[in-house]
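Shown here: the complex without one of its protein chains, the others still in place.
In order of appearance the chains are A and B, and numbering begins at 1 in each one.
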Amino acid sequence: MIDRRALLALGLGAGAAQLLPVSARAAAPDRPLRILMLTYRGETDVERGFRDYFAANDIPAQFLVRDVERDANRVKGVLAEALPSFKPDLIYTYGTPNTLAVAGPYDAPPDAPFVRDVPVVFALVAAPVQTKIAPTLASSGRNVTGAVHVVPTDVQMRAMQSYKPFTKVGVIYSPNESNSLAIIEEMRAFCAQSGTELLARPLAMAGNRATADGVEGLVADLKAKGADWLYLPPDTFLASIFGRVGPTALAAGLPTFGSTEFFMREGQALVGLVSRFYSVGQLAASKAAAILVDHKAPKDIPIETVRRFALIINLKVAKELGVYPPIAMLNYAEVIA
Amino acid sequence: MTRITLGLIALFALIAAACVAFGAYFSYVTLLNAHGEAIRARFALTAGQVAGTAELASSLGIALPAQSTLSAYLAREGSGARDIRSIDVADEKGAILFSSDPARVGRATAPDPAGGAVRSVEGPILNDLGEAIGRVRVRYDAAVLAAGARALREDLLPVAVPAAGGAFLATIAIGLLLAAGLRRAARDAATPARWPAAARSALAAVEEAHGRLAAPPPASQEDGR
Partner (left out) sequence: MIGLRGGISLSIALILCAALAVIGWGAGKAAERTIVPEVAAKAEVVAHSAAALVGRALKDGIPADRLVGVAAYFDGLRAENPELAEIRLVGAGGEMARSGAPPSGSPAPTVSAPVAGANDAAGGEVVITVDPGVVSRQVAGVLLDVAFIGIVSLLVALELVALVVGMGGIEALAAVERRVRALARGQLARHEAAGGARAEPLTAPFDREVAALAARHAAARDAAARRGDGAALDALDALSERTGIGRVEAAEGRAAGLVRPALFLFMLAEELTRPFLPRFAQTLAPADGLIGPGTAASLPIVAFMAVVALCQIPFAGLSERLGRRTGFLLGALLAAAGYLLSALAAHYGVFLAARVISATGYALVFVSAQGHVIDHAQGRARSSALAVFVRAIMVASLCGPPVGGVIADRLGAGTAFAVSAGFALLALLVAALTLPKGEGTRRAGSLSLADLGAAARTPRLMALLAGCAFPAKFLFAGLSFLLVPLELQQQGFSSAAIGRFQMIYPVIMVVGVPLFAALADRTHARDRFVMAGGLVAGLGALCVPLHPSLMLLVAALALLGLGQAMSIASQSALVADMAAQAPRGGGAGVLGLFRLIERSGNAAGPASAGLLMAGVGFAGASGLMGLLVVAGALLFALSGRGAAAGREAPGAERAAQSEGSPL
């Protein structure tokens, strides 16, 4: 269930999930609402949460799903095809690359070819301010709002420290994802402040796309350079190649810390401080409903972080690595046996 | 005169006994408070540990309602701990989110009636900004307090009653001794022969001087001294 305070912040009131339709139905249009969903790597729990929210609140909606197959460059083509034919009332975007491909940065020139007349609701964007999707979380100042799904970077670093203190932390990221770049900067700041060292390794690029080529080498290199942890940022592309990263790290004896639920669910990351993707989808859906049903302008709807996080420890991985959590952590961590 | 003296002695004895009783009662109250404090410290310790754990989790961004791990933790802390009825974690509005007694989850934390069979200690759960995001309440059996009060009474009464009685009797005894002494001295005062030494020597000096100076024989004046 979605966090109630998130709904309160939207002005929908307590128990909005049930109460909203009273006003909503009155204002609901005769035809079902049309929502274009741009996914990145097929349907995930995020989309499930998004759809379930509409169903649970009896808001009739028609969803058109287009997957970009891990390549945000395909967004242009999808839009060119779907916008005229589907005429969406709202565009849902998954991840930072998709969102930027649709709405562009807020400071883009007015003639840049981005969607402006259709409201955009994003999910799974880790750092909307740093990636210039919005100038502040309070308001995008334009036709965009959405749900953030990660805990602030420094909090994640602290969680990592309290599991196993580090002097060097490694990170692998896609150099073309502005979201990841922003997080690397935050990590750098944290490391400078705490007297630790950051070993950042960008993925290789093929043209303007990141590739998985040589990622195993990056992991081995980090281990060789003495990294105590491999941090897995909310990098949309990295998530899609985690099947190669996770086992390599495990084999190298490098503990991994996941920033999103995805890394935990795949079963290879040691520990993660993550939100449930399903909740992220629901939070995004509540924003979409506020736009479509309550007719609020997206710029008046603050961008919010999901409030429900969990510290998840993968004990199977811990056993394989021989890196166990301090016992006090067992009082508040969820343990996957 | 005798009646006044005896009445006064009785009054003094009563004051002595009353003040011993007063001291004993207030000592009892002090011990009772200290004992209650020690008991509350035991439960406050548990409350503090729970709050500390919830705060740690909260500082990692895990909202209090999402700390589902608390259920097992509270159960672990509550089971086997003496005198604990339940450990509740409530949100800032007072609705119980987690409890060592699963039946209490979802209820509002109503304060246990004063003087009832259940007492509680509680403390806030703070976020990183120091704002209260909820409360921990450890509810315990009031019988443990009553048992302490009983034990203290059992220890103090056998000491206090004889002490007060002793003070009463000792005051009477000393009072009577002093009164007897006074009475004897007063009776002696009637007879110059039985006056105290200082008075007798003063009297002798007076007698001598008066005898010598009141009607001096003319001859003695010439004799000189």
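Quick note on the criterion: a residue touches a chain if its C-beta (ideal position, glycine included) is under 8 Å from a C-beta of that chain, and two chains touch if they have at least 3 such contacts.
As the structure is a prediction and not an experimental result, all values here were calculated from the model.
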Quick one: which of B:117, B:132, B:146 or B:185 touches the chain that's been left out? B:185
Give me the subunit B residues in contact with the hidden chain, please. 1, 4-5, 8-9, 11-12, 15-16, 18-20, 22-24, 26-31, 33-35, 38-39, 41-42, 45-46, 48-49, 72, 76-77, 79-82, 148, 151-152, 155-156, 158-160, 162-164, 166-167, 170-171, 174-175, 178-179, 182-183, 185-187, 189-192, 195-196, 198-199, 201-203, 205-206, 209-210, 213-216
Could you pull out which residues of subunit A are in touch with the chain that's been left out? 315, 318-319, 322, 324-331, 335, 337
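By definition in this document, only the chains that are shown with their structure count from here on.
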I'd like the Å distance between the centres of subunit A and subunit B, where a centre is the mean of that chain's Cα atoms. 63
If you look only at subunit A, which of its residues touch subunit B in the complex? 3, 151-152, 155, 158-159, 273, 307-311, 328, 331-334
Which of the residues in subunit B end up touching subunit A in this complex? 53-54, 56-57, 59-63, 65-70, 73
